[in-house]
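Here the complex is missing a single protein chain, while all its other protein chains stay put.
Right after this comes chain A.
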Amino acid sequence: MIYPGLAKIAKQMAASGRIIRGISSLIYRKGTGSNNNLFNKLSASSTTFFRNQTTDTTPTIRKNDAVSTSSLMDFGLYVAECMPKYVQKVQIVTGNELEVLIAPDGIVPVLQFLKDHHQCQFASLADIGAMDVPSRENRFEVIYNLLSLRFNSRIRVKSYTDELTPVDSSYEVFKAADWYEREVWDMYGVFFANHPDLRRILTDYGFEGHPFRKDFPLTGYVEVRYDDEAKRVVVEPVELAQEFRKFDLSSPWETFPNFRAVSAGTEEDKTKAT
């Protein structure tokens, strides 16, 4: 085949049934410019024919086709095979996002692998975030989002730690990790070992506490105001004039009756027992 890329695209389109629509639109476009009546008749009839035939009830929601999802899962399993010591689980969430769950000792090796390996080339660190789940023993989950420009794909690397255990800094792998790790330190209190300059980045200079933790209240502990007598800004414990109202955002009436059957879960593939 001279154009293997085209064959692949055609295969994918056939798999999702889009090729029929593609041909009909192609014919239609040719038909409007030409004076070939036969083409015009064909195009008019074909488009109306297929418009009545469509069973697509949610055209505005992107469909995840099974081919790309399975190739993504294959790639995730490949990564797991290449780094068996650290990778604990591979999963696909929300249809098309690949996640690799690793042990905290393996953060720098796995990120280095994903950046340098020829079949991965995730050279861009999009974000580092964290998540606090207080019920777990290792309450913080550190999340690295990587982007591959060469292959136009994203991957998420997740690891875990608790309040006291430091995590290796990925500054040598990605320079962009500098400020992201400072933000995670400031907001959650996750210490990054070997970071060149780990200090607060978003909170005020004398601020105590790590605001994104689940046990840190929404309004905080202190409030600042300008005291006219002392002619300076004073820091005082927070006082709310009204009792804090917590809204229960789930309503007693069902809001999405069309989505009763759809589950928002993840498609998992356990490489090892976790």
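Just so we're on the same page, a contact is a pair of C-beta atoms (placed from the backbone, for glycine too) under 8 Å apart; a residue touches a chain by one contact, two chains touch by 3 or more; residues count from 1.
The rule is simple: contacts and distances are computed from a predicted model.
Novice: The complex has one chain missing from view, so what does its UniProt entry call it, picking from "Myosin light chain 4", "Golgin A7 family member B", "NADH dehydrogenase [ubiquinone] 1 alpha subcomplex assembly factor 3" or "Globin domain-containing protein"?
Specialist: In UniProt, the chain that is not shown appears as "NADH dehydrogenase [ubiquinone] 1 alpha subcomplex assembly factor 3".
Novice: Among the options A:208, A:239 or A:254, which residue touches the chain absent from this view?
Specialist: A:208
Novice: Going by the contact rule already stated, which one of A:199, A:246 or A:260 would touch the omitted chain in the full complex?
Specialist: A:199
Novice: Looking at the whole complex, which of A:62, A:118 or A:232 touches the chain that is not displayed?
Specialist: Among A:62, A:118 or A:232, only A:232 touches the chain that is not shown.
Novice: In terms of residues, what is the contact footprint of the unshown chain on chain A?
Specialist: 199, 205-208, 230, 232-233, 235
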